[in-house]
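Take a look at the structure set out below.
One protein chain omitted, others in place.
First chain written, first letter: the chains are A, B and C, and each begins at residue 1.
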Amino acid sequence: MTSVVLIDTVLLLLVTVTAIAIIEVRNLYTSAMLTSVYSLLMALVWVNMHSMDVAFTEAAVGGGISTILLIGTLVHTAREEKPLKVRVHWKAAVVTALTGAALIYGTFDMPRFGDPKAPIHHFRVPEMMAQTVGFVNGTKGKQAPPEGFDARAYRSFNGAVTSVPDDPKDTAWRETSVLAQHGIIVPEVLGSHPQHAEAGHHLHPPDDFNGHVPNSVTSLLAAYRGYDTMFETTVIFTAGVSLIMLLRRPRREGQAQKSAPLLDQTILRVVSKMSIPFILLFGLYVITHGELGPGGGFQGGVVIACAFILYALIFGRPALYRVLPPPVIDMLTGLGVLVYSGTGAACLLLGGKFLDYSMLDTVSPGEGEALGMTLVEYGVGITVSMVMLNIFNQLAEEESR
Amino acid sequence: MVDVQAHLPVLIVTVPLIGGILTIATGRGWKPWAWATFLTGTVFYFTIRLMMQVLASKTGMVSYELGNWPRQWGIEYRVDALNAFILLIVGGVGFITTIYAKLSVEKEIPADRVNFFYAVWVLAITGLLGITVTGDAFNVYVLLEISSLTVYALIAMGKDMHRGALTASLRYLILGSVGASFILLGIGYLMMITGTLNMQDMHDRLMSVPGILESRTVLVAFAFLLAGLGMKMAMFPLHMWLPRAYTYAPSAVSALLAATATKVGVYMAFRFLFTIFGVGFSFGMMPSGLVLLLCASAGILVTGVTAIRQTNLKRMLAYSSVGQLGYIVLGFALANLHGIAGSVAHIFNHAVMKGGMFMALGAVVYRTGRCDIRSVRGLGKQMPLTLAAFTVGGLGLIGFPLTAGFISKWYLVQGCLERPGGWPLAAVVLIGSLLAVVYTWRVVEAAYFQEPDPGTPPVEEAPLMMLIPMWTLIGASIYFGINATFTGHIALTAARSLLGGAP
Amino acid sequence: MTGVLGIYNYWIYVILMMIGLYGVIAKPNLIKQAIALGLFQTGIFLYYISMAVIDGGTAPVWTTVQDGAQKFQGPYDNPLPHVLILTAIVVSVSVLAVALALIINIKRRYGTIEADEIEAMDIADRLAEFHAGAAADAVDEAAAEGHGLEHAHGGHHHG
Partner (left out) sequence: MTFDLSPPLLAIYIPLIGALLIALAGRWANLREGITLGTAAALFYTVIGIVPRVLAPDFWAGYAKAPPLRLIEVVPNVFLELKVEPLGMIFALIASALWILNSLYSIGYMRGNQERHQTRFYVCFALAISSVMGLAFAGNLFTLFVFYEMLTLTTYPLVAHKGTAEALRSARTYLGILVVTSVCFLLAGIIATYAYTHDLSFKPGGVFTKALASGELSAPVLGTLFLLYMYGIGKAALMPMHRWLPAAMVAPTPVSALLHAVAVVKAGVFTVVKVIVYTFGPLTLIKYHQGSWLIYVAGATILIASFIALFQDNLKRRLAYSTVSQLSYVIIAAALLSPISIMAAALHIAAHAFGKITLFFAAGSIYTAAHKTEVSQLDGIGRRMPFTMGAFTIGALSMIGLPPTAGFISKWYLLTAAWETEYAFVVGVIILSTLLNAGYFLPIIYRAFFRPSPRAANPGRHASSTDGLFGDEDDHSHAHGHHGEHGEAPWPMVLALCCTAAATIAFFFYSDLAIDLATQLRKGLLP
C-alpha cells in the first residue's frame, strides 16, 4: 500500500519534470526523445498502479510508435523551434491557471486515492464480474445476478477488502465529504454484517470465474465493451486512411528506391534476420494470450508492426514491398476491422445480438465466448499492425522523395 | 433470415461501418461513389424504419443491448423520439449529400484517392450516427473521435487542395481534441462519482443518491462537459475553428458538415444536460441556463454582423451557421417546452436549409470556380435554379413564413415569451432574422439585379446531379415550413421527454 | 490515505494537463503543439488509472494457480478505467498521426511550421483575395460614374 504511494509520488514528480522539459526545450529532436522518456516513465506509473495492459500499450505507443512518428515528421519539417520573443505567454498562463484551479476544485469531493469504498469499486463493475457468462453449470448464455443480489457483497468475493478494518484516519475525510454524508460512499464495513454473509451464498465459489476469462481487462475490452473496441480499431483504420489520403502521392513506376543503407552491417543483418521470426511469434503470442495475461490485439499488433519495420529498415522498403505490396497493406488495414465487425455480424446472423459471442457456441460448443474474443483480438492486431506499417511507409516514402 | 426490425439500431451503425471499410476496395471512378450512395441510402432507409418503430412503440423508446450484455454493464443503444429524429436527419442529409458529392468530388479531389475519400466520408457519417444512437457515455467519446478524425481528414482535402484547408483542419484538430478531452474528463468525473457509464444509470444514480448533485466533482464535471461540448458544436465564443473549416473544405464536405456535424454536437449537449444531469440540475441548480442564453444571444448578434461583412460566400454561410446554432442553443437553454421544441425543430430545419444553401454554393463553385460575392453577379439568369435554391434557403434563414425557418422561430419566440423576463431574448431571435435578411439579400441583389462582371464567361445551369439533391433539401425546407405537423409533433414529444428527464 | 496524499495523483494529473494546455496555447511551433496535446491527454489517462486503484489491490488478472486450481487473490484494481484508457491511448496516437501528417503537408505548402508565420501568410492570402475584389469594385464604380457622366454630358448636348 504505502509502497505504491511512495513509488507513485516519486515517479509522478519525475514525470512532471519531464513534461516541463518537453515543453520548454527548443530542440525538437530532444523534445521528441523526451516524449519517449516520458512515456516510459508513464508506463512505470501504470505498472505501479497495476495497470499492466495500459503500461504495455503506453510503452508500445508512447515509447515506440509516437517517437517514430515524431522523428519521421521532424525529418521533413524542422529541427528547432523558432526562438520565442516572450518568455511566458501570459494569456496561456492565465487560461491554464484558471482551468487548473477549476479541476483542482473538483478533486476535493473525490473519493480518496485507493479508497475501496469509492462508488466505482462497489457499484457496477463488481456486479458485472459476479455475472455468469458462457457455459456455467450446464446453462448457456449470460445471467444477471440473482434477485436480491447485493452488489456490495462482492467485496467478500473481492477477498481482502472486507477483512481489512477501516483505519479511522483514512476514513476521516469522509465525514467532511458531502458524498459520504449522503451515503454514496458506504461508511460501514460490509460483509461483517450477518445479512451480507447470507447474501454471500449467491456468489460463486472463489475458484470459478463465472465463465469470464482470467484477464478481466480483456474480458471487459473484448466482451462487455467489445463494441467500443471495435470503434477503437476503426479509429486506427481511419487514421491510416487519412494518412494515405493526405500524404500518398501517385507512385512513379521505376523510381529508384534508395538502397537499404544498413544492409552492409553484417551484425545487424544477421541478428535482425534471426530475431524477426521471434518478434513475430511474440506478437502473435501477445495477441492470443491476451485473455490470460496482459496484452492483446493492440499491443501484439504494434509488436508485429515493429518486426516489419525492422525488416524494412535493414533490408530496404523494396524488400518489404515484395513481402507485402502496398495495395495488400491497404486491404489488410481494412481486413482487421472487417474481421472484428464480421464476428459481430456473425453473431447477429446466428440469431443473437450484435457481438453476442455466446452464439458462437454453435460453432465451437462451450467456447464461443473465447472464440469470439480471440477473433476480435486478431482483428485488432491485423489492423493495428498494418496501419502502423502504413504510417511508417508513408513517412519513409516522404523521406525518399 | 435476420429480423432487420429487431436489429435496426445496431444495423444503422454497423452497415455503414463495414461498408465504409469495403469502400477502399471499390477501385476508382464512379464505383466508390455508387457504393457510398448505396450505403447511405440503406442507412436512410433504416433510420426511417427506426423512426416508425419508435413512434409505434408504447414506451416511445427502443433499446438494444449490444452483445446481449445487460445495459448496466455492457453498451446499450437507446433510441427515443429525439435521437430517432436526429438519426433521420443525419441519415437523410447524409444520403442526399452523398448523391450530390459525385461531381464536386470529381472536380476537387485527386482521382487516385477517391475511394479513400468516400471511405472516410462514410465513416464520418457512421461516427455521427453512432454518437446519436448510443446510450453509453464512453461510447459517445469513441464515436466522437471517429467522426472528428474523419472530419479533420475530409476538411484537409480542401477545395482544390487549397493550403488554407490544412491549417483549418489542424486548428480544428487541436481545438477539437481539447474539446474531446474535456468531454472525456467530464465522463471520467461522472463515472468516478456514479460508478457507471450507462447514461440512464448515471441519471438514476445522480437522482437517487441524495446530495450527490451538490458535490464539487459533479459540478466540475458539468462545467467541463459543457465547455467540451461547446467546442464540438461550435457554440459562440468557442466557434473559432468553424468558419475556416467550412470555408476551405471541399464543397460537398461543407454541405455535409453544416447539415450534420454541429447538429450531432448539439444532440450530445441534449443528452448530457437533460438525460444525464436532468433539467432540474442543469437549469435549476446551475447558472448554465443564463450562461448559455448569453452566449447564444451574443453569438446570434455578433456572427450575424460578421456574416454581413464577408465577401467569401462560404465564409458568410459559415458564420451564419454559428449564428443559427445560437438559436438552437438559445432554445434548449430556455429549458421550457416550446424553447426545446424550437431547438429540436431548428436542428432539422437548419440542416435542410443550410445543407441546400451550401449545395447551391457548391454548384456555383463547380461552374465558376469561385464563391465570392462578385462571382454570383448576374447568375440569377444564368443559373436560375441554383440561385433560386439559395434564395429560398436564405428566406428560411430569415424565418420567412411558409419556410422551415419560420417554424423554428415560431416555437423559439414562444419559448422566450414563456420564460419570465424573456422579452429581450425574443428580440434577439427576431433581430437575428433581420441580420439574416441583410446577408442573404446581398446575394439576392447581386444575383438578380446586377450584371455579371465584364469579361466573365457565361456559365450554364448546374448539372442535374447537383440540382436534384439541392432541391430535395430546399423542397423539404418548404414542405416542412408549410406542413410542420410532423416536425412539430416530434419536437414536442422530444421536448416533453427531455423535460421529464427520461429519454 | 489521508490528507493531501489522498488526492495527490489527482493534482498531478491536473498539473500534467495544464502543462500540456499551456504548450498548446503558448507554443507557436505546430509540432510542439501536437506534443503538448499528447501531454494534455496523458494527464487524463493518469486520472482514470488513479481512479481504478484500490488499497492493497493487485492487477485485475484473476488467476494464480495454487495446488492445480485457479484461485482469486483479491482485491483487484478496477479493470474498467484500464479498458477505457486503452481505447483513449489508441485514439490519442491516431490523432497524433493525423496531426503530424497535416503538419508535413503544411510544411510543404507554407514552408514553415510556426503558427504565427502561417497565420501571417493566411491573412496575406485573404487580403489579396479581398483587395482583388475591392479593386474590381472600385473599377466598377469608376466605370459606372464615367458612364453616368458621359450620359449626362450627352444629354446636355442634346438639349
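FYI, a contact is a pair of C-beta atoms (placed from the backbone, for glycine too) under 8 Å apart; a residue touches a chain by one contact, two chains touch by 3 or more.
What you see is a predicted model, and the numbers here were worked out from it, not measured in a lab.
Across B:Ile48, B:Met240, B:Leu385 or B:Leu402, the residue that sits in touch with the chain not pictured is B:Leu402.
Touch with the chain omitted from the figure is made, among B:Ala36, B:Leu206, B:Val413 or B:Leu498, by B:Val413.
Listed by residue number, the positions of chain B touching the unshown chain are 395, 398-402, 407, 409-411, 413-414, 417-418, 426-427, 430-431, 433-434, 437, 441, 445, 448-450, 481-485, 488-489, 492.
In this section, only the chains that are shown with their structure count from here on.
Using mean Cα coordinates as chain centres, the one most removed from chain A is B.
Counting C-beta pairs in contact, the chain pair with the largest number is A-C. Chain A and chain C have Cα centroids separated by 21 Å. Residues of chain C in contact with two or more other chains: 17, 21, 51, 80-81, 84, 87, 91, 94-95, 98, 102-103, 105.
Annotation for chain A: residues touching 2 or more other chains are 103, 107-108, 110, 118, 120-121, 125, 225, 228, 232, 235, 238-239, 242, 246. Interface residues of chain A, counted against chain C in their complex, comprise 1, 4-5, 8-9, 12, 15-16, 19-20, 22-23, 28, 31-32, 35, 38, 42, 45-46, 49-54, 57-58, 61-62, 65-66, 69-70, 72-74, 76-78, 81-82, 84, 88-89, 91-93, 95-97, 99-100, 103-104, 107-108, 110, 112-116, 118, 120-121, 125, 155, 157-161, 164, 169-170, 172-173, 206-207, 209, 212, 214-217, 219-221, 225, 228-229, 232, 235-236, 238-239, 242-243, 246-247, 292-294, 298, 391, 394-395, 398. Here chain C touches chain B in the complex through residues 17, 21, 24, 30, 33-34, 37, 40-41, 44, 47-48, 51, 80-81, 84, 87-88, 91, 94-95, 98-99, 102-103, 105-106, 109-110, 118-119, 122, 125, 129-130, 133, 136-137, 140, going by the rule given at the top. Across the interface of their complex, chain A is touched by residues 1-2, 7, 10, 14, 17-18, 21-22, 24-25, 64-70, 72-75, 112-113, 116-117, 119-120, 123, 126, 130, 138-139, 142-143, 145-146, 149-150, 152-153, 156-157, 185, 189, 191-197, 201, 205, 209-212, 214-221, 223-224 of chain B.
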